[in-house]
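Heads up, one of the protein chains got dropped from this complex, but the rest are sitting where they should.
As written, the chains take the letters A, B and C, and residue 1 is the first residue of each chain.
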Amino acid sequence: MPFTYQRTVHFADTDAAGVVFFANYLAICHEAYEEALAAAGIKLSEFFRDNGIVIPVSKCEAEYLRPLLCGDKVRVSIKPRALAENSFEIAYELTRLGPPDKGAAKVRTEHVCIDSKTRARSPLPDALAQWVRSG
Amino acid sequence: MPFTYQRTVHFADTDAAGVVFFANYLAICHEAYEEALAAAGIKLSEFFRDNGIVIPVSKCEAEYLRPLLCGDKVRVSIKPRALAENSFEIAYELTRLGPPDKGAAKVRTEHVCIDSKTRARSPLPDALAQWVRSG
Amino acid sequence: MPFTYQRTVHFADTDAAGVVFFANYLAICHEAYEEALAAAGIKLSEFFRDNGIVIPVSKCEAEYLRPLLCGDKVRVSIKPRALAENSFEIAYELTRLGPPDKGAAKVRTEHVCIDSKTRARSPLPDALAQWVRSG
Partner (left out) sequence: MPFTYQRTVHFADTDAAGVVFFANYLAICHEAYEEALAAAGIKLSEFFRDNGIVIPVSKCEAEYLRPLLCGDKVRVSIKPRALAENSFEIAYELTRLGPPDKGAAKVRTEHVCIDSKTRARSPLPDALAQWVRSG
C-alpha cells in the first residue's frame, strides 16, 4: 500500500483563473514526500537543509487531469523507486475526493543525492535509502 | 473556546534563512480562517471568489515571536469580532507545539465586505455575520 | 530570436536548502510566458481569468541543471510551438547570468484551450494563435 497524504486546497494555492496554480500541484506533492519521510522517522528540519549532503529534485513532470478549487479535498499517493545508488524517483497520484473521487493529476519527480560543495554524486543516506526500498 | 487549526510547516513555507518566510505566517492564518468558515458550513469555492460581493483583507499586522522550521507543528487559534455592519477583525495566535508549546506569532486581520463592481461597502452575508458573532 | 525575460531571484523564491524551490522554477517560466503575451499585445488581466475560455497548463516537465541563489540574475528564453488547433507547447531555457553564463534549467509546458463550463476543447483565440505561430 502506498503512503497517502490528504489535505484541503487553500485559497493561497489558487490563481486568478479560480483554480490551483499549476506549479502548486508540485508543492502539494512535495508536502506528501515530507509527510512520508516524517512517517519513516526522518527529521525534516535536518533533512531539508544544506548540511553537506543535499538531495534536490533533478527532474519533474506533471500531467494535469482536473482543476482543483479552494476547499477541495485532495489525496496524494506516493511511491518511491530506486534509480541508482544515489538517485530515486517518486510517482504521485492526486485524487480529488468526492464522491465520486476523480483523478486530478499524475506527477513524477527524480531526486539525486549530491555533495553540496563539490556537486559530486553521493550515496543516499541510510534512512532515505531504506524509505526508497520500502516503496 | 476559539476555533483552532493545526498543520505541519512545509518546506515550501521556508526561505533561505531556514525558517518560515514572514509573509507565509499570514498565509497560514488565512488557512485557519478558511477552515473555520468551512466548519461553519460556508462553501469556500463560492465564498472566496468574486461573485459580486468580495470580503478582502483591508488591514493586517503581525508580531513574530519565534522562527518556525520545516516539520514543526503549528496550532493557530482564531477569534473573529465584529467592527461594523460590513467589517470585522480576526485575532490569531500561532503556537509552535512542543513540548513545551511556545508562542510563535500574533496576527490580526481586518476584513471589509464590498460590492466588487462599485467598491461600495455592503453588509456581511448572513452566514459570515453569524460566524463573526459566534467568535 | 526567441523572446527573453530576465529577473532577479527573490528571497521568497528560495527554501531552507538555500536555493530556489523546484516548483518556483515553473512559476518563473510562467512569468516569462506572461511577459511574452503582454509584448504581443494580449491583456493579461483578461487572458488569465475564467471568461468562458481557459487555457490551462495540461502538462509540464523540468530538468534542473543548477541551483539558483537569492540575488542571482536569470534569463528565460521562451519558444512556443503549435501542437494542434487547440493546443501548443512552450520550451523554456533558464540561464543563470554570469560571467560566465550557465544553464540553470530546461522546462516544457503544454497548454490546451477549453471551454471552462463544458471542458470541451476549443480553438485558440486569434491573438494567442498568432503568438504561437510567431514562435
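Assume a contact is a pair of C-beta atoms (placed from the backbone, for glycine too) under 8 Å apart; a residue touches a chain by one contact, two chains touch by 3 or more.
In this text the structure is predicted, and so the values were computed from the model without any measurement.
Chemist: Taking the full complex into account, find the residue in B:A16, B:A36, B:I78 or B:A104 that is in contact with the omitted chain.
Modeler: Selected residue, touching the omitted chain: B:A16.
Chemist: If the missing chain were put back, which residues of chain A would it touch?
Modeler: 11-12, 14-16, 18-19, 21, 23, 69-70
Chemist: With the missing chain put back, which residues of chain C would touch it? List them for me.
Modeler: The list for chain C reads 8, 10-12, 14, 18, 27, 30-31, 34-35, 38, 43-45, 48-49, 69-72.
Chemist: Over the whole complex, note the residues of chain B touching the chain we left out.
Modeler: Within chain B, the residues touching the omitted chain are 15-19, 21-24, 26-27, 30, 45, 48-50, 54, 56-64, 67, 109.
By our rule, only the chains that are shown with their structure count from here on.
Chemist: Most remote chain relative to chain A, going by C-alpha centroids?
Modeler: Between chain A and the rest, the longest centre separation is with B.
Chemist: As a quick test, compute the distance in whole Å between the mean CA positions of chain A and chain B.
Modeler: 26
Chemist: Indicate the whole-number Å distance between the mean C-alpha point of chain A and the mean C-alpha point of chain C.
Modeler: Averaging C-alpha atoms per chain gives centres 22 Å apart.
Chemist: How many angstrom between the C-alpha centroids of chain C and chain B?
Modeler: Between these chains, centre-to-centre, one finds 31 Å.
Chemist: Any chance you could list the residues of chain A touching two or more other chains?
Modeler: Where chain A meets two or more other chains at a single residue, that happens at 18, 27, 30, 45, 48-49.
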